[in-house]
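The complex appears here without one of its protein chains, the remainder shown in place.
Residue numbering begins at 1 within each chain, and the chains themselves are lettered A and B in the order written.
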Amino acid sequence: MATEIPRLPEQMPTTALRYVGKEVKRIEDPALVSGTVEFIDNVELPGMLHCAILRSPHPHARVVRVDTRAAEAMDGVAAVLTGEDVKRWTNPTITAPAGWAGYCLAVDKALFVGEPVAAVAASSRHLAEDALELIAVDYEILRPVATPAEAMAADAPVLFEQHGSNVIQSRTYTWGEVERIFAEADHVVSNTFRWNRVGANPTETFGCICQWDLSDNSLTCRGAYQTPGFWALGRAMSLNLPTNKVRVISHPQGGSFGGKGGPRGTDIAALLSRKSEGRPVKYIEDRMEYLMAGFSQSWDRHYEASLAVKADGTITGFRVKLLDDQGAGAEGYGTISVAKPLAAFTGNYRIEAAQYDTTLVVTNRAPTGPYRGYGPPPHFLVLESLVDMTARRLGMDPAELRRRNYIRPDQFPYTIPSGNEYDSGNYEAVLDKVLRLADYPALRREQAAARAAGRLVGISVVNTVEPGVFDWNAYATVGIQGLGVPEGAKVAVDLLGNVTVVVGFNIQGQGQFTVAAQVAADYLGVDMNSVRVTMAPTDTAPPSFGQGGSRLGVAVTGAVLGACQKLEADFRRVAAHLMGVPLEQVELMDGRLRIRSNPAAGMTLAEVAGVMLARSDLLPPGMEPNPQATSVWTAAGRNMPDDQGRCRSYLTAANATHVVMVEVDRQTGHTDILKYFVVDDCGTRLNPAMVEGQIQGAVAQGVGVALLEEYVYNDQAQPLVTTFADYLIPTIHEVPMTQRDFVVTPSPVTPLGAKGCGEGAMHTTPAAVICAINDALAPLGIEVRETPASPYRVWKLLTAAGATG
Amino acid sequence: MMTKQRTRITVNGLRYEREVEPRLTLADFLRHELHLGGTHVGCEHGVCGTCTVLVNGRSARACLTLALQADGTEVTTVEALRDRATGQLHPIQQAFVDEHGLQCGFCTPGFLMTTLELLRDNPDPSDAEITEALGGNMCRCTGYQSIVASVRLAARRLRETHGA
Partner (left out) sequence: MKSAPFDYYAPQTLEAAVALLSRFDREGVDAKILAGGQSLLPMLAMRVARPQVLIDLGKVSGLDYIRQERDTIAIGAMTSKRSAEDSSLVRDRQPLFHAATKLIGHQQIRNRGSVGGSFAHADPASEYAAVAVAQDMQIKVFGPDGERLIPASEFFVSYMTTSMAGTEVLTEVRMPVLPTGSGWAIQEFARRKGDFALAGVAVTLRRANGLCADVRISAFGVSATAVRFPAAEAMLRGQAPSPELFARAAAAARESLDEPMNDIHASADYRRQLVKVLTGRCLAEAASRAA
């Protein structure tokens, strides 16, 4: 590569930025508001069949016999799939660590309510569901494992018999002299916390259309796929196909937040296609299926944690013991969310020593999957709650205690005890700004007056670091030794100077197509609305991972810039040759290849591209007639973890501080969010309006976690929350309209200085709301240590303290 | 059993006549019989509001309406908003684009239809009235703030064009 990728927007070859850093409208939007975007359920293919899945009603049962004869005989049914087929044709799903999942259908045992047991392809979804009722399954009911304690009991039924135990992994990481630091502490502040299952619930559930080509034994999957390349690889491995015979075409998705899921649904639809003479088979997961058995459940956690604190408020140590209920296996990569907190284990603080004792177990609940934040959100509830407890014990203001412990601006890049390196940050600037925005002293005065009147009003000041842009080493601690996440983009200039950007992922709401267009347009000096961004399927796309871990804005920016720079190099050579000047005299500026000593002289991109494509005789020797370039971006400086999991795993560290004021109704336990302030710092804001949207959206999800959302199981591992009547997504009435401001501390290590920001406020909001509630309840000597802080839960605390009305 | 029956529904001004199974919902009818895919389905049990359309001018959950129940009615979907002749976005749609009132866009058609009903009934709604009107539509991406701003902007622009 000739030049280094610009570290700041101002370094791009333009005299004035027109798009990057501006609140430009999104190019995705006109089609979305018109309702013409092809979400997968809008697609119909000739001869298409519809899939319905029969699911286990039992949490733990041997599948003795599956009789499908009546279903197969039903009019309109093309094929029925059973565990026998699946055992013959597929491999168990790959997990990390290995061996903690079964096949796409329960073969010998069903391990959770909702696990697929059989499936039907029929001429309509209605008929397919009718046919399910004709399938007779004999189950031998086994004792369910409903809780982690049951999972670890000596006489526990073992879910994955080949492992002989229900413990997936038990590992303690020790960073620094933890024993000594806790022994020497003036205060040890401890508590336990329970974070109940919540999950992504995008408005669109998973869906796919799979078609097995029997003539060349290849598979095409269209669908709501977040990470198409990764999916194609996974399907090839589970379905015993060569990797270059699986093609995934990712469709625009109605949100994902990590929890979109679909490996079982894809394999099932693919096999039904194989069994139906290669007809396309559509599977649309309905909402009840998603809630019960999609990648819809995350973070089922029991925490014990402590801070070691000096008398002056310096926090010297942090110990966490985590018991994580992964559910019935690791197929949703829920294990990774236990490891991710290593990327920001000690948050914004200079804590020098830490310990992380983790036990991951399987139970007969649904397997957990990814959800926005992917691990740190519960971790920060724990850390920030302990910091507030420390403030109360020391009689210090919680904002001042935090300030005292912040990593200082001159200490960046900062390596935290768990090994990750924070690229940059100015936590005090963010704190000062949010305290000013909130008029914090006035809030405290308001609180004092309310308290005098007997009202339970609370205020929190909560800060978190939001790791972004992971890479191959991030998940080595759970057994993935290397899974690179290169992100490629092809930028092409056509005969008339119009630009097309090709990427390997599709849209799901964050606006990465717009980011790509903004960057390409400013770099190449073209009108943003003339840039077309499009997705290529996995067989023709450049290497691509897609959305995840707040990486894609940064990664696609890097890829587009890299491709633009390759184009720039070629175009300069062609222009220099055509104009008869030395190469170093030619520069790209505002869309023109101009001569440095005579800027009025030059050629447009269109002119150069035109010559390249039309007049091969005019080109310099060795120059291909190819006005397009592909660049693949990956984070630099990634290293293998050591024996304590330490490595540079996440490239960027965004951060935010939230100030929240709540009131708890002492008669009902209901919490009202009165005021909500956010100041965030995610480095360069490539499109401020889009960043703001991510923040407000994540606040809404965080409020859901803190107050409303919960997957409840009974003591027989039966799910009690199976519809939207009981899984409570916040509506407009439950979400505070936040007041926001921002600080920009660019990243020194990313393209244009942007940091990953998509997961954003999800790291902070649950802690911010719970800490505010606990500030309200503090005078009563009670605290919430379980999410969500539902009115009923809070009322029980108030009642136990004799404080209800 | 389940003999198909005729339903005559006017959708976006065009009259359709189809034989359908009684259990077919209006949502599935619009999407798969008429191939009007702009009305999306989020939950199929009437909670999320993604499938909101107008039936005789009133917002309704298409998943909680049978196609046969809609016989003789006039249904309006998101496809009616864009100017058929020019392709220009309806002011409500344009306002959502201008105020970033969407991210993934899946819930957006439902919000647009609810907004259409609101602004026809109440061309100058207060923020409280906007919030009340939008209570039956769920969004998982935006946190609603930019949606309120979009509706506010749409209201203002519609008032300006109608000279109100």
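Convention: a contact is a pair of C-beta atoms (placed from the backbone, for glycine too) under 8 Å apart; a residue touches a chain by one contact, two chains touch by 3 or more.
Just so you know, these numbers come straight off a predicted model, no measurement behind them.
Decide which residue listed in A:Asp138, A:Asp726 or A:Asp741 touches the omitted chain of the complex.
A:Asp726
Specify the residue from the set B:His40, B:Arg61 or B:His100 that touches the hidden chain.
Final answer for the missing-chain contact: B:Arg61.
From the list A:Leu708, A:Val749 or A:Met762, pick the residue that touches the absent chain.
A:Leu708
Specify the residue from the set A:Arg62, A:His126 or A:His187 that touches the hidden chain.
Once the missing chain is taken into account, the touching residue is A:His126.
So that we can see where the missing chain sits, which residues of chain A does it touch?
Missing-chain contacts on chain A: residues 125-126, 129-130, 286-288, 667-668, 670, 708, 712, 720-721, 723, 725-726, 728, 730-731, 733-734, 790-792, 795-796, 799, 804-805.
So which bits of chain B touch the chain we can't see?
1-3, 5, 21-23, 25, 44-46, 49, 52, 55, 58-61, 63-66, 68-69, 71, 114, 117, 133, 135-136
Following the convention adopted for this analysis, only the chains that are shown with their structure count from here on.
Cα centroid separation between chain A and chain B, in whole Å?
30
Under the touch definition given earlier, write down the residues of chain B that touch chain A in their complex.
21, 23-24, 31-32, 35, 37-45, 47-48, 50, 77-79, 81-82, 89, 93-94, 96-98, 100, 102-109, 112, 131, 134-148
Taking the touch rule as given, give the residues of chain A at its contact with chain B in the complex, in rising order.
Going through chain A, the ones touching chain B are 23, 25-26, 28-30, 32-39, 41-42, 44, 126, 201-205, 252-255, 257, 286-288, 507-511, 689-690, 692-693, 696-701, 723-725, 729, 731-733, 735, 737-738.
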